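Here the complex is missing a single protein chain, while all its other protein chains stay put.
Up next, chain A:
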Amino acid sequence: MSLCVRIRKRLAAFTLDASFDVERADRVMALLGPSGCGKSVTLKCIAGVMRPDEGRIVLNGRTLFDSDAGVDLPPQRRHVGYLFQDSALFPTMDVLHNVMAGVREGGRAERRERARRELCAMRLDGVERLRPAQLSGGQRQRVAMARILASDPELILLDEPFSALDGYLRWQLELELVDELRAFSGGAVLVTHDRDEVHRLAQDVCVIDRGQTEPLVSVHELFARPRTVAAALISGCKNVSRARVVGDRLLACDDWGVTLACADAPDARMTHVGIRAHYLTAAPTDAADGRPALAGKGDAAPRPAPGANRIPCVVERVIDGTFSTIVMARTPGGALLRYECEKDAWAALGGATRVTFGIAPECVMPLCEGCAKGGGGHA
């Protein structure tokens, strides 16, 4: 499986400029970005139901779209399956006929047989005669998936497939879809704004922000070393400050009013720095010398050592989450810093109002803004 996408399309608010390659069939690629950043448009261009202004889309050596060569295959001939957010099942047909609509070849009996097989594989044989409106949200998505598999696609596009579901149902469907995708021999591209879904379902990820894609990275890399502000934010980094290099691996963080050491020499285009809320360590500030007092017992949990980086803060708000405590603290530079820890860990600090946060240099992430195409982007 190989998919090569290089497309541009002018949209109302920005220009979509998407560029990525998917090489391996056994890996799911995720397009991760906030709502309205052009993710779905990208998928629709690949499927052929929307037309890019210019560019190329090549799937397994077949050119699906090429504005220079004047190629624009209709969606019927692209063999790209599209799982819509809301299933897009035909409401006037029962489940069996919906799946039969996906079978491309054979007479009526053969198509019925194939549709039955796909439904059985999805353990949906009990609902053949029901209409989509009589199914649960999860069943609808599974029928839609059966319908796509019946059409023998070379690539499956998943457009926020879980967003219409919540809680437990969502989790159930996710487990089932993972099995389906593993059994599927082609490739898959997942569009989502949910970093946890990316973590669980995909191996490669491409961050997209206001229509600009960033270079493809592995999911592990995105979470360990995001390169841009957009990637950091979408991967769940809560603390970002403007920053500049002031010495050897020393970054002055303007919004926070502190200078932090980082582990690796930052990129010359660095403009910001990011810190994940749960990598911070906290200790009450000893009023006398401004140094942290003994760490609370919560800090016995395996966390990066604070190293030389200290950020003295004043606690502004303490928010009780479901399983953790979120602390918003005022930094010397005036910006708020978000710190997350287990409830017990915060309780051990005994309601301190002045706290010094520590952060290991390897957890200080230099970021750049507006350099999404850094290095080897396309023209």
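Basically, a contact is a pair of C-beta atoms (placed from the backbone, for glycine too) under 8 Å apart; a residue touches a chain by one contact, two chains touch by 3 or more; residues count from 1.
Here is the rule we go by: contacts and distances are computed from a predicted model.
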Hidden chain of the complex, named as in its UniProt record, picked from "Tat (Twin-arginine translocation) pathway signal sequence", "NADH-quinone oxidoreductase subunit K", "Molybdenum transport system permease" or "Aldehyde dehydrogenase (NAD+)"
"Molybdenum transport system permease"
Could you tell which one of A:33, A:48, A:138 or A:358 touches the chain left off the display?
A:48
Only one of A:25, A:58, A:71 or A:88 touches the unshown chain, namely A:88
Touching the hidden chain in the complete assembly: which of A:16, A:57 or A:80 does that?
A:80
Spell out the interface residues on chain A facing the chain that's missing from view.
44, 47-49, 74-82, 84, 86, 88-93, 101-102, 104, 131-134, 144, 147-148, 151
